[in-house]
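Only a single protein chain was left out; the remaining protein chains are all shown in position.
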Amino acid sequence: MMKKGSKAIIEYFRHITENTHEYAKSLQGKGQLLAGYMCTHVPEEILYAAGIIPVRILSSHVSQAMTRSYLHETYCSFSHDCAYQGLQHNYDYLDLLVMSSSCLHMSEAFNVWVRFAGFQQKSFLIPYPHIIQTKPAGGFLVESFGEFKQFIEKFAKKSITDDDLERAIKVYNQNRRLLKRLWEFLRRDNPPITGLEIATVTLASQVMDKQECNQMLEQLIQRLEAEPGKAPSGVRLMLTGGACDDLRIFDLIEHLNYSTNLIFIDSCTAARYFWFEMPEDRPDKLEAIAEGYIGRIPCPAKDNVPGTGEKKRFRFIQQFIEDFKPDGVVFFYQRFCSPQPHDIVALKPILNKLGIPSTELELDTTVPITRFGTQLEALVEIIERVAP
Amino acid sequence: MNEYSSVNKQLDWRRAKVIVAGVDSGAVSSKAVILLDGQPYAFSQVRTRTPKESAFSAINAALAKTHLGLQDIHYIVATGCGRAQVPFTHKTISEIACSAAGAVHIWGPTVRTVLDAGGQSCKVIHCTEKGRVTAFLWNDKCAEGIGRSMEVFADLAKKEVTEIGNIALQSDQFPKISDFCVVYARSEALDLIRSKVPLEQVIAAYHYAMAKRISTLVARLGVKKDFVIIGGLAKNPGIIDWLESILLVSSLAPKPEWDPTLTVTLGAALFADAFYRRQQYNISAPNTAGKP
Amino acid sequence: MSKEKILAGLDAGHVNTKVIIMRGQEILGYCTVPTGFDVVAAAQTALNDASDNVGISHGELGGIVATGIFRDMTKVPPLNVTSTVPEYVADAKGALFLNKNSRTVIDIGGNIQKAIRYDQNGNLLDVNQNDKCADGLGIFYTTIAKAIGLSEQEMSELALKSTNNLFIAIQCAVSAESEAIDLMCQGRDIADVADAILRFIVERVADMCTSMSLTKEIVVAGGLAKSQALIKHLSSLMKQDVSALDIPEYVGAIGAVISYEGGK
Partner (left out) sequence: MTYILKTWDEFKNYQRTCYRNYVYASEGLRCMGSTWSVLAPLKGLGEDVYIIGGEPHAASTAGTFPEESREDISAAESAGLGFHSCSYLKLFVGEIVRDKIAIPDGTIKEGYPKPDLIWTTHLCTQHSKWYQEVSRRLGGIPMYAIDMIGGGNAEKDPKIVKYVCDQIEEGIRWLERVTGREFSDELFIKAARNEIKVLVLWGNICALNRHAPAPLDERRLIALFPPAMVDRTTDQTVRIYEALLKEVRYMVETGESVVPDQRFRIVYFGLAHTYGHPEIARILRDAGAEIVASVYTFGTTGNFRGFVNGNWSWEPLDPAWVDELDLSSRRDAISALAKIVLGWPTWQGVRSYWALEQMARAMVTEYKADGLLLAPSRSCETDFRNGYIAIQRIFKNEIPTVEYDTDQVDVRKMDLPGSQRKTELFVHLMEAHKKRVHDK
C-alpha cells in the first residue's frame, strides 16, 4: 500500500542516519573511495567528479570525555563531539578528510583529527573566504577550488574532466531540488510527511551517495504526492540556527503536549546545506561551483555585505517566514557558539515587528528534555494565548 | 523528608461547586494547592525522591486534613518539570504560564514582569493584566543553579540558607567576585578567605554577584512595571535588595498570605479552575494532543 | 624523619580541614572538620579533636606541618605551626607513603583536582591542575547526594547497580546538577542518574590527566576516592589501573608530616 511505501523509504533514510558507518563501509565494500567532510563549505562536486563519495562527519551525542585537553572547553559541543569521533577512531576507514576554513570551532576539530587521530597524511584544508560577498572572493574561491581539484586528481590518480564536473554538478543540483521539493510539502496545511521525517531524510542525504539518494527521494516524493495529508497541522514552528545533527531535538518539537509541526530548519545541517543551486552548462566549471557556494544562504560566520555590513542571511530567513508561515520561531545554537547569538540579537527585533514570538535553545551534547520541553510548550502557550 | 501542609478551615468543601487542584511537580519536591470555587483552600509542600512519588504525596498531604478524596477533585492541572510524570492530572501547563497566572492573581492586574528565580533556573516573564504570557526568557546554561548554589554556599559557611540573605545586607563594601557563573563565584569566594576578608563581606560579595547575573537576564527581556519576584530566591533579602538597586526598579512586596514559592502551584490551580468551568459550559480548552 | 617525636599534619582545604597525628611511620589518629570560612578555628578544633582521640594534649605535639590551599593562614600563634609545605608536594609524599609503588597521584579535592607525577623519592616531576569550569566537583558530589536525599556512600553503591548509561553535560558541576535533575524529572531510575553523576566527575578528572604523561602506579586521593564506582569508571576511562589509597582524604596531611624538617 502506498502509505506503507513512503514510511518504508523514510525508515530506510532513518536507518542510514543511525548507522552511518555501516552504510559508508558498505559503499567502500563496493570499491568506492570515501572522503569525510566537516563543513558544508566543502565543494562535494569536485570529490564526486573524481568518483569519491563525500560523507559528512556527524557527532555521536554521547557525552565526550577526553576532548577537553585537545579542544578548549568553551568550544561548542558539536566540534568537541566531532573531534571525539576522530580520537575514538570511529572514522579510520575514511580514505580522506576534507575541511574548508570555516568556523574556528570546527576548524580546530579538524586539526585534532590531523594532529592526534592519524589523518595527517590523508587530509586537505581548502582556504575559503571568510566574507563571501566581497568582489574578489569569487576569484579566490575558484583558485582555491582549483588547487583542491589538483590535489584530488593526484589523490585519486585520475584527471577530473569538465564532463565529470558537469555530471557531478547536475547530480548535486538534482539532489538539492528534490530536498527542496520535500520541504515544500510543509507549506501545505496538512502535509503527508512531518518535519522530523524530512529532517531525518536531509541528514541522511549528507552521508549518502547522491545518485542513490536521488532515486530514493524521487520514489519518496512520488508516493507522498499520492498520499492523503496527515491531520491538519497544529502550531507551526520554524527553527533557525547552527549545526544540529541531533534528531532528538526535532523529535521533541513534534512530540510536545500540544500538537505542533516543525515546518522549516535554517541550519547548515538542513536548509543551508541544499537550498541553492549551481549554474549548469557553464564553460568554466569551477567558476560555476564557486558561484553556487557564494550564492547559498550565508553561514553567520561569513556573512557581511561590503559597504553596508548587511547580513544577507536575514533576507533568506524573512523569505522563509513568508513562504512557510511559522507561528513561532525557535532559535537554536551550540552552547559557546559566537556567530549565531550575534545574529539573534539583530533578528529578534525583526521577528517582533512581524509579531512572531520566539525562544532560544542552547544545544549541548546532551538534551535536557524537560527544560527544552517546557520552553517549547511555553512558546506554544504564548502563540495559543493560553490563560486561565 | 520534610513535609508541610495547611488548610483554610473557614471554607467547607461540601458547599463548593468547583473543587480543583494544581500540582507543581519538581524533581525532589512537589507542591499542591486546592481551590474551592476559586478560593484557596489547602496547600502542601513535600520532598521526596521521584516526581511521581512526590506528586502523590503532595496532593495527599493537601487532602489529608480535609476529608476530601482525590476523586472529589473535579479538575487537576500539573505543572513543573515533572508534570508529565503526574498520573492523576487532567491537563498539564508549563510553569511559565502558571507563574504569570499565579502572580497576577496574587499581586493583581498591574503585574507585567515576573521573575521566577528558582533553585535550578531563572525565568523572566512578560504578561498581560489577565496573566497571559506574551514573552519569556530562560537563563542561559552558564547561569544555572543560582538558587541551589545559595544552599551550598550557606553549608560551606556553616550558616542557614535563611540567615545569609540578611547577613549579605550588613556590608556594602566588599571585593567583587565573578558574576558569570556560580562555580567561578564560589571558587573566588572561597579564595577570599586567603585575603582574610570577613565572612559577612564574602557573603555580601556572593549575593551581589548572583544578583548581578540575574539582573542581566532580566534586563535582556526588559522590565515593565509592575515587577514581581517569585520562587525560592524571592525569600532572600540579600538578592532582592541588590537586584532592585542594580536594575533601578523596585518589586512589589510579597503578600503575607502567599508564600512566593507557591505562586506557580496556585497558577496551575487557577488553570484547573478555568478549564473546569469552560468544560462545564463546553468552551473548548486550548489545542492539546489529548495528553494525558 | 625523627622517630620519637609525635607529629601532626594539618591540611587546610577549601571545604574540609584534616589533621593526622603520627609517630614515625605509625598513624596514631586523625580528624576532619569543615573549614567553614574560618581556617584558624577549624584547624584548632581539628588539632584538638585529633589529639584527644590519640589521648595526648595539643601541647605534646612535637611539631605541626601545615599544607593545603590555606596553609599560610595557619601560621598564627595559637596553632604554633612548625612549617608549611605546598599541597602538591605533600600529596606526592603522602601518596608514596601509603603506596610505595605509586608514581602518580590524582587528588580530587572539594574544589580542585590535581594530577601529580613524582619519582621514587617523592620528588615532583610534573603537575596538572583542573580548568576553571571543572572547579567544585567534590562539593558538587556532596550536595547533589544531599539534594537527592542520599549519603555519598549510598550514591556510589546505587551507581554500581546502574543498568543503563545515561549522560549529563560534562561542562561543569552546574550543568551536571541541572541535567541530573532534568533526568529525574523525566522519571529516570536514580541508580542510572547516580552513575551518570559519577561518570561526569570521572570524565572531568580523567580529561585533566590526559594532557600529561602518567607513570604507574596511579593512585587516587581525596574523599571521593572512597567511591568504588568512581575508581571503576576512572580505570576504564583512562584504560589504566588506578587504585584508591587508604584514608584517601588524609594523603595531604600525611605528606605534611613526612615533610617535617624537609623530610629528614
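Of note:
As written, the chains take the letters A, B and C, and residue 1 is the first residue of each chain.
One rule holds in what follows: a contact is a pair of C-beta atoms (placed from the backbone, for glycine too) under 8 Å apart; a residue touches a chain by one contact, two chains touch by 3 or more.
All values reported here derive from a predicted model rather than from experimental measurement.
Partner chains of the missing chain, restricted to those shown and counted over the full complex, are A, B, C. Within the set A:124, A:185 or A:336, the residue that contacts the chain not displayed is A:336.
Note that of A:69, A:174 or A:318, the residue touching the chain absent from this view is A:69. In the complete complex, the hidden chain is touched by one of B:95, B:116, B:155 or B:179, namely B:179.
Of the candidate positions A:31, A:283 or A:309, contact with the hidden chain is made by A:309.
Listed here are the chain C residues that touch the chain not shown: 69, 86, 88-89, 112, 123-132, 135, 210-213. Remark: the residues of chain A touching the chain excluded from display are 68-72, 74-75, 101, 103-104, 107-108, 111-112, 114-116, 125, 127, 129-131, 134-137, 139-140, 143-144, 147, 300-301, 304, 306-309, 311, 335-342, 344-346, 348. On the side of chain B, touch with the chain left out of the figure occurs at residues 140, 142-143, 176, 178-180, 184, 187-188, 190-191, 212, 215-216, 219-220.
The definition used in the following text is that only the chains that are shown with their structure count from here on.
Across the two candidate interfaces, A-C and B-C, the one carrying more C-beta contacts is B-C. Among the remaining chains, C is positioned farthest from chain A, on the basis of C-alpha centroids. Inter-chain spacing, taken between the CA centroids of chain A and chain B, is 39 Å. In this assembly, the C-alpha centroid of chain B lies 37 Å from the C-alpha centroid of chain C.
Each of residues 335, 364, 370-371 in chain A touches at least two other chains. Residue positions of chain B touching 2 or more other chains: 81-82, 84, 121, 141.
Listed in rising order, the residues of chain B touching chain A in the complex are 81-82, 84, 92-97, 101, 121, 128, 130-136, 138, 140-141, 267, 270-271, 273-274, 286-289, 291. Within the complex formed with chain A, the residues of chain C that make contact are 131, 133-134, 165, 167-171, 175, 178-179, 182, 185-186, 199-200, 202-204, 206-208, 210-211, 237. The part of chain A that touches chain B in the complex is made up of residues 234-235, 256-259, 335, 357, 359-360, 362, 364, 370-371, 373-375, 377-378, 381-382, 384-388.
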